[in-house]
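A protein chain is absent from this complex, but the other protein chains hold their places.
Order of writing sets the chain letters: A, B and C. Residues in each chain are counted from 1.
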Amino acid sequence: MTELEKNIEIIKEISGSDPYKCMRCGKCTASCPAYSEMDIKPHQFASYIIRGDLEELIDSKAAWKCLSCFACIERCPRDVQPGKLVDATRQIVARQRGGDYLQPEEVPELLAEDLPQQLLVSAFRRYRR
Amino acid sequence: MSMNEEKKEFRPLIVAFCCNWCSYAGADLAGSSRLSYPADVKIIRVPCSGRVNPMFILRAFERGADGVIICGCHPGDCHYSTGNYYARRRMALLFSMLEYMGIENGRTRVEWCSAAEGAKFSKTMNEFCEKVKSLGENVRLGDLRCKN
Amino acid sequence: MQELINRLKELIADGTVVRAIGWKKGDMPYNPEPAYFEKPEDFDDFVYDGFCGANLSKMMIEASKLEGKTAVCLKPCDTYSFNQLIREHRVVRENAYIIGVACRGKLDIEKARKEGIKGIKSVTGIDIEGDGEVVFDTIYGEKKMAYSDLMLDRCHVCKGKDHVIFDEVIGESKDTDDADRFEEVRKIEKMTPEERFAFFKSELSKCIRCNACRNVCPACSCRKCVFDGTKFDSQQKANVDSFEEKMFHIIRAFHVAGRCTDCGECSRVCPEGIPLHLFNRKFIKDIDDFYGEFQAGKDPEAQSPLTDFTFDDLEPKDAVGRGE
Partner (left out) sequence: MQKIGVFVCHCGTNIAATVDVKKVVELVRYEPGVVFADDYMYMCSEAGQEKIIEAIKEYGLTGLVICSCSPRMHEKTFRACAEKAGLNPYMVEVANIREQCSWIHKDKEEATKKAVILARAAIAKVNLNTPLQEGESPVTKRALVIGGGIAGIQTALDIADAGYEVDIVEKEPSIGGRMSQFDKTFPTLDCASCILTPKMVEVNQHPNITLYTYSEVEKVSGYVGNFDVDIRKKARSVDFGKCTGCGECQTKGPLGKIGNIPSEFDRGLKNRPAIYMPFAQAVPAVPVIDRENCTYFKTGKCGVCAKICPSKAVDYEQQDEIVTVKYGAIVVATGFDIINLDKYGEYAYNECPDVITSIELERLMNAAGPTGGHLERMSDHKAPKEIVFIQCVGSRCDDDKGKPYCSKVCCMYTAKHAMLIKDHWPDTNITVFYIDVRTPGKNFDEFYRRAVEQYHVNYIKGQVGKVKPQPDGSIIVQAADLLDGKQINKKCDMVVLAAAIEPNPGVRKIATMLTASIDNNNFLTEAHAKLRPVESPTAGIFLSGMAQGPKDIPETVSQAGAAAVKVVGLLAKDKLKTNPCTAQCDTLLCNGCSTCANVCPYGAITYEDVQVNDHGLRETRRVAQVNVALCQGCGACTSACPSGAMDLQGFSNRQITTEVDAICR
């Protein structure tokens, strides 16, 4: 397995979503509030991952412009949930870079209980860049 | 490591009782959809899951089966109206008894599978094989000796 | 006891019944035998005491076919078996005159043996009416035991002192229920699978396939047992492998599931002392847990749980692994 294939597997594993289920309906893109900032649109994430264009995803603005608002996750009719793919991409980048920006013990103090955990983690990744 | 690799992989012997109307047809659909499952599974066709006498299950274990699975129509969908309901009670009690006697409960299973659920049939068989494989050879049922 | 004998003689004399089924003295004071009584002199050997544990209801299957009525002595627990036999059309109610006999718990000679009591010449204090200690006159002298310490385990989980079916009741029964019926089953359920396996393996290893359990069991009333028939290629023969005893006991318990009244005769008669009731009781407990409480023989009209169902019954996969 090449490095690339491995990373794609990791994305599938982290996100828990299967990009092959995407039927290109575009409901995610239609729902996206950050549409104009996204150089790769949410519905394209699935096809990028299927094609193996991971480098482009990692280098994209979109990976960091996504607001993690969860609209696409909520509305995706195929359970692909592109927002999770975006977040998994971020995680790949974070893992590649290595090192901890935040010590695990510091996390609980920063937690607000009514925020979805994934949003919180996404936000950490997004804003520390 | 090399020793382990040379060691022959354990292949369980699994007997599946499938009712003619739903699950046997589901198995056919799995076949025509080319949804594979291990060759360890051998299917016996019965008219209804209610036809499965506990004697058959114990007989299979007696003769060395490592796992026995009974498949029938979903509750409410029995071709004969009620056969699977009785099967459900019989098997619940029998399986509970086998577990009580110390037999791994993963060796027995009941699954409802419709004629349209080829994918489910295949998935079930894959899962069941994997489970039985992880339990290894059916030593206990074969070895609950009456003479020490 | 005398009242019982007098009544039975009276019933025969006035033509109500032709014969009676009861117990007669055995070769030892602690093993009376079931017997038929017809003539007045037959009753010379009649006995009814604490050692008369045998469930006589099954004898009514054959007695039902005889000319005339038969009086049968049934303890409270035996009446459940009788009801179950009525439900299964195995006995004819009209051909039986049921005398509900009193019971204050039945005795287990093995309990005395465990206490080291041997060489018994005679036993006193085992009368139905009494309430004192049991006194053994042995070749080594006199030994005493509390009645309750000598009782069969089954009597400690007695179903109750009331007869569920009878024509008349003679004497006063006592509640002997002082233990949890499912305690033993629960204990086994709590063991690890390895321990459970080891336990049953060691118990079933003792089985000699004498069929005493089957012969005594009022639910095992088949004309011909499947294990004697050719329908499954399972007829009794030299065991091909060790599995057959296990299969026999599982299937036997399964065939009586929902019909077994938990009379405990199987364990009482087993010459190897295998606690066979643990199989039946497991099924009873499971049936209670899965499908609601059910006591076979309590109501001859009630549908057996295995010939009944609901749409939302427990799935077999949820019937196992409950302890995990």
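One rule holds for everything that comes next: a residue touches a chain if its C-beta (ideal position, glycine included) is under 8 Å from a C-beta of that chain, and two chains touch if they have at least 3 such contacts.
Values in this document were obtained by computation on a predicted structure and should not be read as measured data.
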Which displayed chains make contact with the chain that has been left out?
-> A, B, C
Identified contact with the non-displayed chain, of C:Tyr36, C:Phe182, C:Phe199 or C:Phe232 = C:Phe232
So which of A:Thr2, A:Ser36 or A:Gln96 would be touching the chain we can't see?
-> A:Ser36
The one of B:Tyr86, B:Tyr100 or B:Phe128 in touch with the missing chain is B:Tyr86
Touching the missing chain, which residues of chain B?
-> 13, 15, 20-22, 24-25, 27-28, 30-32, 34-37, 39, 42-48, 50-56, 59-60, 63-65, 73, 76-83, 86-87, 90, 114-117, 122
With the missing chain put back, which residues of chain A would touch it? List them for me.
-> 21, 23-32, 35-36, 41, 43, 71, 74-79
Identify the residues of chain C touching the omitted chain, counting contacts across the whole complex.
-> 65, 87-90, 221-226, 229-234, 255-256, 303-304, 306-308
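What we mean here is this: only the chains that are shown with their structure count from here on.
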What graph shape do the protein chains here make by touch: line, ring, star, complete or other?
-> other
Closest chain to global C-alpha mean, per-chain Cα centroids = B
Computed distance of Cα centres, chain C from chain A, in Å = 69
Distance between chain centroids, defined by C-alpha means - chain B, chain C (Å) = 36
Per the touch rule, the chain B residues reaching chain C in their complex are 53-55, 58-59, 61-62, 75-76, 82, 85-86, 88-105, 108-110, 140-148
Residues of chain C touching chain B in the complex | 185, 188-189, 193-202, 204-207, 226, 232, 234, 239, 241-247, 250-251, 253-254, 257, 279, 282-283, 286-287, 290-291, 305-311, 313-321
